[in-house]
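For this view, one protein chain was removed and the others were kept in their places.
The block that comes next holds chain A.
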Amino acid sequence: MTIQLLGAIFIVVGSGLEGFRRAYMLQKHQRVLINLANAFSWMQNEIVKRQTPILDIVKDQQLRKGDVELLYEKFNHHLVVSQFLLRDAWIEAVKEYGEYSLLNQEDLEWIERIGEAIQQFDRQSIDKELSFVIDVLRNRHHEARNRAIQFGKLYKTLGVMGGVLLVLLLS
């Protein structure tokens, strides 16, 4: 009887945790998107308004914690150590970052376009390209946030209830 009770608790907790994990991933996904959009927006301002050299921007961005830091760390590595050109260094950094990130393939493809934007020779072109990508990322963040609100609670409830249902079916 005790073993059965422990097994039931284990199933409910396990299933509940999976629900919470999925809800957390939705929440994290939207947070990563907005953090990156903000970082790119800051980079855009530095380039367009202050003409800050890219290596200085990268150094500053590496001081931010979390996903932004990781992406710019990899970018800096490819730019300075591997001696890649801007676009190649950025694309390589995004690919490596994608392996550790919660972002999906479509998000990563949009982020890769930042590499195209920053390799332009004049600020006007950089501004135009970056604005476009940042707008898309912000839209994707809105969708991700709505999804997190819409499905976050659902996943949590489904996780716990699914566990309970499984216990009932097994008993």
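Quick notes on this structure:
Note that in this section contacts are C-beta pairs under 8 Å (C-beta built on N, C-alpha and C of every residue); 3 or more make two chains touch, one makes a residue touch a chain; residues count from 1.
We adopt the following convention: contacts and distances are computed from a predicted model.
One chain of the complex is hidden; its UniProt record names it "Stage III sporulation protein AA", one of "Pilus assembly protein PilO", "Stage III sporulation protein AA", "ABC transporter permease" or "histidine kinase".
Shown as candidates are A:V12, A:L86 or A:L158; the residue that touches the absent chain is A:L86.
Across A:Q4, A:S82, A:N104 or A:Q124, the residue that sits in touch with the chain not pictured is A:Q124. Where chain A meets the missing chain, the touching residues are 47, 51-55, 79, 85-87, 119-126.
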